[in-house]
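Before any comments, here is the structure.
== chain A ==
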Amino acid sequence: MNGARGQRRLIGVVLLLVAACALPFLIGSNYRVFQMTLVLAYAIALLGLNMLTGYNGQISLGHGAFYAIGAYSAAIMMDKLGVPYWATIPVAGALCFVAGFLFGLPALRLEGLYLALATFALGVAMPQILKHEALARWTGGSQGIVIVKPDAPAWSGLSQDQWLYFFTLAWVVVFFVLGWNLLRGRIGRAMVAIRDQPIAAQAMGVNTSLVKSLTFGVSALYTGAAGALGAIAVQFVAPDSFDIFLSITLLVGVVIGGLASISGAFFGALFIQFIPNIADQISKAAPWAIYGVVLIAFMYLMPSGVVGLLRLLQARWARRRKSVRATDPSSPVTQRSET
Partner candidate 1 sequence: MDQFLHQVLSGLATGGIYASVALALVMIYQATHLVNFAQGQMAMFTTYLAWALLQAGVPYWGAFAITVVGAFVLGVAIERIVIRPVENAPILAVVIVFIALLVIFNSVAGWIFSYTIKPFPSPFPKEPLFGNSYVSSHELGSTAITLVVLLLLFAFFRFTPLGLAMRAAAQNPVSSRLVGIRVGWMLALGWGLAAAIGAIAGMMVAPTVFLEPNMMGGILLYAFAGALLGGIDSPGGAVLGGFIVGVLENVVGAYVGTELKLTLALVVIIGVLVVRPSGMLGKVHVVRV
Partner candidate 2 sequence: MSAPPVPLLDVRGLAAQYGATRVLHGIDFAVAEGGITTILGANGAGKTTTLRAVCNMIRTSGEVRLAGARIDGQATETIVRQGVAHVPDGRGTFMNLSVEENLRVGAHSRRDRAEVGADFERMYAHFPRLKERRRQQAGTLSGGEQQMLAVSRALMLRPRLLLLDEPSFGLAPLIVQQLFGILRAINESEKIGMLLVEQNAAMALALADQAYLLETGRVVMSGPAEKIRNDESVRRSYLGY
């Protein structure tokens, strides 16, 4: 991080964190806290998907499957294996990393549309796989698994929902810091290079196959961990909650929030959590139709997502400031350029 801009960013992030910590006490209702916990979980999932789609240019219409694997892993561990809830997150993440990496291997050779189709098939098939009787012993078949809600530790004085919120928030911080580090490091740059100029990247010595598979793996890790967190909050996993619409919803979240942006994950998460509720309030009969119309409107108005729009506005404001400064004789005309 360099200079004034970096400092401003850091201050912004700290302020946001403080606000996030204060949130559950300001909202009051336990249900709303639960909804915000889901928003946090979705944000992690969206960051994962954004790494794959936004930064690495691989479209996935099947990330709901990884969310499902993470959720079911957590549920099975807690329900059948007696693993404490806090230990399930890293395990779910690791499992999904392996699953994602393995899926990423054959998917390597697929571009754009073909990859979208392969992942779409994965997303559609997942509920069927989860319901299959061969696995029913573990997955509970069509009935799914009920999870016992973890209690908040006595010293915290928090309600269960509040405790889960902070638990999830802690993971958000961990994952976002790790993600931010990854994306601005060598691997992150390799990811973007592969997205923009795959042949040139390869010619410059980037191990394209390895990076792409790794990206798939990491992206699945994030989404799986999010699934685990989500499952604990919801206390229930069932095959039909992880259908193709979940995968679609995740992609929607990424695009609405803004591709190739870390902060976009939060805007996207807020959108996918609350807009369906609002749509429901506008029209009980056809809420998804309203949702669809809102989606189209967003794509007409801000095809680059919320973050894209914000960046555009920021650039315009910066240009205006620059021209004002340039015409003001008392201000220094030469200044460090704002990129």
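Note that in this section a residue touches a chain if its C-beta (ideal position, glycine included) is under 8 Å from a C-beta of that chain, and two chains touch if they have at least 3 such contacts; residues count from 1.
The candidates were selected such that all candidates are chains of the complex that A comes from, given by their letters.
Being a predicted model, the structure only gives us computed values, none of them experimental.
Participant: All of 1 or 2 belong to the same complex as chain A; which of them touches it?
Facilitator: That would be candidate 1, which touches chain A.
Participant: Can you list the residues on chain A that touch candidate 1 in the complex?
Facilitator: Going by the criterion above, the answer is residues 53, 59, 106-107, 109-110, 112-114, 116-118, 120-122, 124-125, 128-129, 131-133, 199, 244, 248, 251-252, 255-256, 259, 285-289, 291-293, 295-296, 298-300, 303-304.
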